[in-house]
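Only one protein chain is missing; all other protein chains are in place.
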Amino acid sequence: MRFFSDNAAPVHPAIFTAMADANVLDTAYDGDRWSKALDARFSELFETEVRALWVPSGTAANCLALAAMCPPHGSIVCHRDAHIQNDECGAPEFYTHGAKLFLADGDGAKLTPQTISAVLDATRYDVHQTQPHAISITNATEYGRVYSPAEVAAIGDLAKARKLGLHMDGARFANAVASLECAPADVTWRAGVTALSFGFIKNGGMNAEALIFFDTDLADATLYRRKRAGMLLCKGRYLAAQLLAMTEGDLWLDLARNANTGAALLAAAAGDRLVHPVEANEVFIRVSAAEAASLRALGFDFYDWGPGEARLVISWNQDPADIRPLADAIAAL
Amino acid sequence: MRFFSDNAAPVHPAIFTAMADANVLDTAYDGDRWSKALDARFSELFETEVRALWVPSGTAANCLALAAMCPPHGSIVCHRDAHIQNDECGAPEFYTHGAKLFLADGDGAKLTPQTISAVLDATRYDVHQTQPHAISITNATEYGRVYSPAEVAAIGDLAKARKLGLHMDGARFANAVASLECAPADVTWRAGVTALSFGFIKNGGMNAEALIFFDTDLADATLYRRKRAGMLLCKGRYLAAQLLAMTEGDLWLDLARNANTGAALLAAAAGDRLVHPVEANEVFIRVSAAEAASLRALGFDFYDWGPGEARLVISWNQDPADIRPLADAIAAL
Amino acid sequence: MRFFSDNAAPVHPAIFTAMADANVLDTAYDGDRWSKALDARFSELFETEVRALWVPSGTAANCLALAAMCPPHGSIVCHRDAHIQNDECGAPEFYTHGAKLFLADGDGAKLTPQTISAVLDATRYDVHQTQPHAISITNATEYGRVYSPAEVAAIGDLAKARKLGLHMDGARFANAVASLECAPADVTWRAGVTALSFGFIKNGGMNAEALIFFDTDLADATLYRRKRAGMLLCKGRYLAAQLLAMTEGDLWLDLARNANTGAALLAAAAGDRLVHPVEANEVFIRVSAAEAASLRALGFDFYDWGPGEARLVISWNQDPADIRPLADAIAAL
Partner (left out) sequence: MRFFSDNAAPVHPAIFTAMADANVLDTAYDGDRWSKALDARFSELFETEVRALWVPSGTAANCLALAAMCPPHGSIVCHRDAHIQNDECGAPEFYTHGAKLFLADGDGAKLTPQTISAVLDATRYDVHQTQPHAISITNATEYGRVYSPAEVAAIGDLAKARKLGLHMDGARFANAVASLECAPADVTWRAGVTALSFGFIKNGGMNAEALIFFDTDLADATLYRRKRAGMLLCKGRYLAAQLLAMTEGDLWLDLARNANTGAALLAAAAGDRLVHPVEANEVFIRVSAAEAASLRALGFDFYDWGPGEARLVISWNQDPADIRPLADAIAAL
């Protein structure tokens, strides 16, 4: 069994059905009826008026959001372990035309008002330094931690006080919401989030993510930036159809809950080995090289995560029956 | 019947089958076996060693190719009606970090060594002007004209003499090759083309185009640029599978031939109304506003193309039986 | 005698005196008392509140102004012979992060509301094309023509109606104002100009130009862009002192008047040979290769300007006595 990444998982059958249903002649780009339905669908899901754009990657969602908030001569505060800092090959710098990422600290890749303020307060307010224009947080984080509505709201208050945009990288937003059992609105706009990269691909989608603007004024220029980035795909309806399928009923939540449940199963088995509390679908454990090798010998695949640690990610399609053997093997180490 | 654009057409069933076959757990991004098969597949198709990268849009293919050839302080010669100039919202400028497009002339959006040289010769070779680093041609052109191998080779010779890269925007490359009945190699690298945007989406694909480097040295840095642009999609195998399906047997050629045949049917009916010779799957005709209205009243949809002209595009899935009524209606005007 | 360019001329003694007076310890960058005096000095000169920034080159002034008006996904309408298009090696694209220049026509490098509208009206208002955000005109133009207040106001009205910024490249603004005998305000903000590159270097300065914002809201972000471009020089007082010296009394106008007078002298001698009416300090004449050679044989240096034409530029320090021999030689051709 492979526990490398939810990126590696297959695509949910509902995605294929939805794309097949969209397989008719319609207007190119985003003029089709599926694309046009997104604003309403996500406005309903978030209980407020939003603008929703499809994009084919989370990196695109993140970077279009950041470019909407931060000029080239500005900066963005994020965690030093953030995906936008470490895993996007400078895409934020590309899309923002060179804005700087200011790196803050926090356990489990979670920022706090204190760690953010430490960075903000270290900035001189003169023209010799780029000035912060936005904060970016990841929910669930790169270490599978979840920000609660109250935690986001505390950061949202800071952002508002400092006149900064607040972006949420929600590559695993579904896992976070499933974990929190809250309304999606509670952990986003009600807590001060300006724009959300709402991830579906890790959660069973194929190649469509949603970029959600709660500050709807940011959307218009983004339409130009999306086109200019080559991200306005010719036949957008196949992306829009994916998003509509995932948000039909609670499919997106059901899939995330399943993955979270699997992670909880591993967490229970791992006990003291856990590096971080398990709140979503990622499990980081302490294992020696020999222990890691013994797990692999049993057929379990995963990434080493620095010396003495391993990362195990549960995907939407992995059943408890698939996961139990790994849990047992960990417990038996 | 709608003759707006081949962009609006549905997707060929083989694409769905291929994506379903790829719907298994595999490595993320482009580490999967489908993505890894692309170099070999396209090397075979082009009878030489190439590097082949999937990208989700033709704009991305074009602009990654141009960025590989031209530094930010350089310029690219293209036709003044080129897609990269008029229809990509400045994406070439975004990807190249501000290189300039130098606009040349030519009937039917076709450049010639003469019109290209006119632009090159008007450039002062000092630091006050950006220096040309590449030529970009479109085959088939924006007006449905086709460059022959000899015509491309004449431009290729010029490019070589001037030490310029030669990019071919092949959004409708299949239609060009189907029209020319030549080997794909003849109209590309054998004629001096350095990089090709090989389009599949207009020809029945969903969201995968191939960026082909005949100058294979250009590929390595492009892998970073693709990631940095947010274009390295998480589950790349669904794109790679599309390209493999389209190039299995002669599917790509068969579909293009069908579209070209439909266009020829319209061309025969249009006679003197033709604005450009019909060589691929686009037909531009002279019609008065009243005539255009009468065609629309019969249920035919298409774009006006400036005053007194209309553009009719045939898609891969339109049968002669679908097209005959329009041909008759045009003949009867 | 050399008539190549006013760029080649020496520096007026008042500049040296002013720099020597500023040669004391003061605050670095632009915190010194000379730099701080610029807003007031130029506000007085323009009879309205302006923000005035020193920069060391006209290209910097032009491009900071354009970047203040136009986002990366926008475009700027300028004449196809404009300095920003032909002589700045893509600096506008660099500073704006890839905005496009849309090229319009007009005799003597002068735009008109009609030629600008032709370009604007050819733009599709969809996301596939960059949208115009600004117009840039040059006064005096690259061919030594001058826009009158009424002519600028007609363009200003168009800019306002279309919600576009209006930039004036005033590399030879002094020559234009000297020619028009109007208030500087009349041909700038009263006529709708948003920002002015006010040139001093060609007019006897050393390395200081003024970037004037009539729309003062544009200045704040520009302070960051200037620093980010490496244009906030360490010891700015030596630039500020130059600007103050040039605008002390009417020095800038006196020097420009002298150059214009010299050009008028040549114009009178050239008669039918003139390519453009002579309104500032540049004279374009029709001369055969043999005639050009004969002038050079007499010791007069100048640039050929395409086949059969020559450009003669008069500098601030050239006396009528210096120019008379050339006038006589032209008349004698």
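A, B and C label the chains in the order they appear, each numbered from 1.
The rule is simple: a contact is a pair of C-beta atoms (placed from the backbone, for glycine too) under 8 Å apart; a residue touches a chain by one contact, two chains touch by 3 or more.
In this text the structure is predicted, and so the values were computed from the model without any measurement.
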For the chain that does not appear here, which of the shown chains does it touch in the whole complex? A, B, C
Of B:Thr59, B:Thr112 or B:Thr130, the residue touching the omitted chain is B:Thr130
Full-complex touch with the removed chain, picking from A:Thr130, A:Thr188 or A:Gln318, is A:Thr130
Looking at C:Ala229, C:Leu255, C:Ala269 or C:Val287, which makes contact with the chain not pictured? C:Ala229
Could you list which residues of chain C touch the chain missing from the display? 2, 4-5, 7-11, 16, 19-20, 23-29, 55-60, 63, 88-91, 94-95, 201-202, 206-207, 224, 227-235, 238-239, 315
It is residues of chain B that touch the chain not shown, namely 71-73, 97, 127-128, 130-131, 221, 223-228, 232
Mind listing the chain A residues that contact the chain we can't see here? 72-73, 75, 86-90, 93-94, 96-100, 127-130
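Here is the rule we use: only the chains that are shown with their structure count from here on.
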Mind checking chain A against chain C and telling me if their interface is mostly the same residue numbers on each side, over half, or mostly different? same
May I ask which two chains are joined by the most contacting C-beta pairs? A-B
Just curious, how far off is chain B from chain A if you go by their C-alpha centres, in Å? 34
Distance between chain B and chain C based on Cα centroids, please, to the nearest Å. 42
Which chain C residues sit where two or more other chains touch them? 72-73, 97, 127-128, 130
